[in-house]
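Input: a single structure, listed below in structure tokens.
One protein chain is absent from this view; the other protein chains keep their places.
First chain written, first letter: the chains are A and B, and each begins at residue 1.
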Amino acid sequence: MYTHTLAELSKLLNDGSISSVELTKLYYERCQTYNSELNCFITLTPESAMESARTADALIAKKQNGPLTGIPFAHKDIFCTQGTKTSCGSKMLDNFLPPYDATVVKKLGDAGMVCIGKTNMDEFAMGSSTENSYYGPTKNPWDVSKVPGGSSGGSSSAVAARLIPAATGTDTGGSIRQPAALCGITGLKPTYGTVSRFGMIAFASSLDQGGPMTQTAEDAAMIMNAIAGFDVNDSTSLERENVDYTTNLNDSIEGVRIGLPKQYFSADVDPKTIEQIKDAIGLYEQAGAKIIDIDLPNTSLSIPAYYVVAPAEASSNLSRFDGVRFGYRCDDPVDLLDLYCRSRSEGFGNEVKRRIMIGAYVLSAGYYDAYYLKAQKIRRMIRDDFQSAFKEVDVIMGPTTPAPAFGLNELLDDPVQMYLADIFTVSVNLAGLPAISIPAGFASNLPVGLQIIGNYFSEPSLLNLAHQFQQTTDWHKKMPEGFRS
Amino acid sequence: MKYETVIGLEIHVQLATQSKLFSGAATRYGAEPNAQACIIDLGMPGVLPVINETAIKMAVKFGLAVNASITSPSVFARKNYFYPDLPKGYQISQLDLPIVANGSIDVQLDDGEIKTIRITRAHLEEDAGKSVHEGYGEHTAIDLNRAGTPLIEIVSEPDIRSAKEAAAYMKKIHSLIRYLEISDGNMQEGSFRCDANVSIREDGSSELGTRAEIKNINSFRFVEKAIDYEVERQIDLLESGKKVTQETRLYDANKNETRSMRSKEEANDYRYFPDPDLLPVMFSDELIKSIEQSMPELPDAKRQRFIDELGLSVYDSDNLTASRELANYFEQALAIATNAKLTANWVMGEFLAALNKEGLDISDTPVSADMLGGLVKRIDDNTISGKIAKQVFDAMWNGEGSADQIIEAQGLHQVTDTGAIEKLVDDVINANPKQVEQYQNSPDDKKGKLIGFFVGQVMKTSQGKANPQQVNKLLKEKLK
Partner (left out) sequence: MTLDRKQIEDIAMLARLSIKEDDIPVHQTELGEILKMVEQMKSVDTDAIEPLAHPLEIDARLRPDTITEENQREKNQKMAPQTQDGYYLVPKVIE
């Protein structure tokens, strides 16, 4: 039962083969059984989950259900859930019970989904390994000595181990796609402005975007149908006509032009990973797609630009954590300055403090032009590169990450090496484009992710291409051993 | 040594919106602490700002009223600093692309000279909260009700040369924002306050001296006093061979002095950058045109119209347009009274005197504009004399009803019946043979003065009700 996709579970709930209460119990038990090993969850919410499940069953009985009604899932602990701890992986928010629900939380609740917990993450979404969590690292279910990726590593690990059929994630520089790739699941980062950021604790506002982490592209489309759309509470949310993301899943992919940037297949990339990606692209070619070599000349600049823009916005976004109105406050502050400095130093972890300091520095007097403004200009160059590419091709493909999952603690003391692993994901955020990562085989017994990048609002095509791939391959059905009780 | 004073003002005007600049919380003054601080104002994790359309339109109105250009796109930026009354750790303000740029306003000085003060810019920003330092022991108490309230900060060029000019400029801006109905301008409640940048330099020098910024001045009187004090202080420093230091100072109205503010100013680096939660605000020509059309007549235009179309003197027009309330009162009274000069005299004379005497605002007047208009109309159509009118005004002030009601009730109609007046005139002539003789024997050019005695007597016996023109005419005929 626990290996079913959302689409399958939806049918089973609908025809009465199983109830939401039964399903919720089943997944909750799996979470309880395996969380000690994987540490995917910061919080489990069995009581409210059972209540939602009972409500869902009542709706199903009355035939008032939607496609997602009654299906359990989990939220990344960055989404505010009213009355339920929302820590963002930080000691700073260890005691934080939001007085409101994020828009995404409200929307999935309205769709009848049953939230059974909040998943682990790098503190304030800063990281690529989920090792920067106050609650300890999450493990990769394919090899528990490896990281699950990050920052949405709790979500990717839990979905990969089938502790839950789907989860939400957020992606600022690859935080949905990279953990999806490293855990062998499907992760979609939508076009900036498609999914409301209201109630999603901000890391870097001009880059952050929430999205689904699922077993299949079809499931991602189902979640997108529930969470995408305009929100009056988010000024950067786009007013567009409603899109049904499932409509184009079965379109033919014949004649689709696929661009392969030479920078994504360079010598720095793990050869076994490249091999798997080339095999995957071969399948597209067999299905009638046209493969075209392209150039994204400024790819290498995306890391430096990103590591200026993101910390700059973060340093400002995280100023609100000052020990005054919510969150951690140090003991016995002697004066205001002491209250600020100690609350923040004790409440934030090392990576967060590092990025706050970088951000403060690049915005400070005398450095703004050389760093922040320069990065914003390079941001335009990167966006323009993509726009020229999309004149020749419909989508761009390559590996999601330069290598499969690395070992726990392997890069913890080398932040720059850790940052460089984001090379194929961050440029997408700088440009605000949509991209999906799907399972495309294994390298050294670890999952490899294929990234498909499209132009603005091309999610239906990305999902179509991913879905068609998943009709002819079974990588997305592979499940790690040891979680099959 | 002679010195020239150079002053630039930054005026903060709280906009009269219902809700805050970036949230739907109320802006009402005087609520319970933090009762009007919603999750957005509190900077809760995950919340986002959405711009209030009315605040934007109000800022544009101000810009158009001072002949400024409206910047499109206009961009909001974050000003980063830590302070307990600043919940997010940054204030959403504007830096590079303020909504209003390059305007100017004409200010009339005491000697009648008109001086143009340039306005560098006016930008929109959110207000901070309030700190209470007393009553909480070793703590400061924070109320964030005011946090997020929309302000425009109006920055002048250093064109002001004296404390009096500064006050005149501040008054003019105050009058303008009230005309535009973009702020209540309430200075006690902090809706209108200013910072003054003051420096001095040797007469004839073109370089600016080191300036001190005097913060949070909330009255016209204080702006004058604070600047006067500060100029004296700076002159004393220079005269004694010391230097003025660039710093922020606070005006203490009780002691009438400015003093240095130590804590807030430790080398601030605000790290401004465009707020990534907000997109640039664009203004189409149509939008600006529609805002322009919704604007009321501005004081300078109104003043000119009073002179040109109503035939009022410059002096009267200046006074009547000094505040929107007074101008409105006058125009409303005039709509009934129809005689502009007479209405102006009554508004500025009897009416303002009565308000002053009782220390009332126009909004508190017991004599409405309609009532005053009704009274002036009765003077104008000769129903009552000016003298009786004063009596009627007092009765209206005391709540005895409208002019017509009082005239009726007290029988104050002017006597215009020729027969009745003739009898009164005859009685006075008969009772004063000596004066009649004196009048008749005096040369023509003295007669005008002597007739006054008879008019006075007639008016007295008629208790002021006889029509003075008719009395005059009859007396002249009968005394020939």
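In this section, contacts are C-beta pairs under 8 Å (C-beta built on N, C-alpha and C of every residue); 3 or more make two chains touch, one makes a residue touch a chain.
Remember, it's a predicted structure, so these values are computed and weren't measured experimentally.
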Full-complex contact with the absent chain, from A:P46, A:G109 or A:P304: A:P304
Option touching the unshown chain, where A:Y2, A:Y340 or A:F390 are the choices: A:Y340
Option from A:M1, A:L26, A:L373 or A:M479 whose C-beta touches the chain left out: A:L373
Selected from B:V50, B:A344 or B:A369 as touching the chain missing from the view: B:V50
Touch criterion as defined above, residue of B:S19, B:S93, B:T258 or B:T365 at the omitted chain: B:S19
Absent chain, residues of subunit B that touch it: 17-19, 23-26, 31-40, 42, 44, 50-56, 73, 82, 84, 131-133, 136, 138-144, 261-264, 269, 271, 274, 276, 278-282
Where the unshown chain meets subunit A, residue by residue: 95-97, 99, 192-193, 206, 232, 235-236, 238-239, 298, 300-301, 303-305, 307-308, 315, 319, 322-327, 329, 333-342, 344-345, 348, 353-354, 356-362, 364, 370-371, 373-381, 383, 415-416, 419-420, 430-433, 456
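Assume only the chains that are shown with their structure count from here on.
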Whole-Å gap between the CA centroids of subunit A and subunit B: 57
Contact set on subunit A toward subunit B in their complex: 79-80, 86, 88, 93, 96, 98-100, 102, 197-202, 204-206, 232-236, 312-313, 315-316, 318-322, 324-327, 336, 340, 360, 363-365, 368, 372
Residues of subunit B that touch subunit A when the two form their complex: 39, 42-51, 78, 80, 82, 84, 87-90, 140, 142, 269, 271-273, 276-279
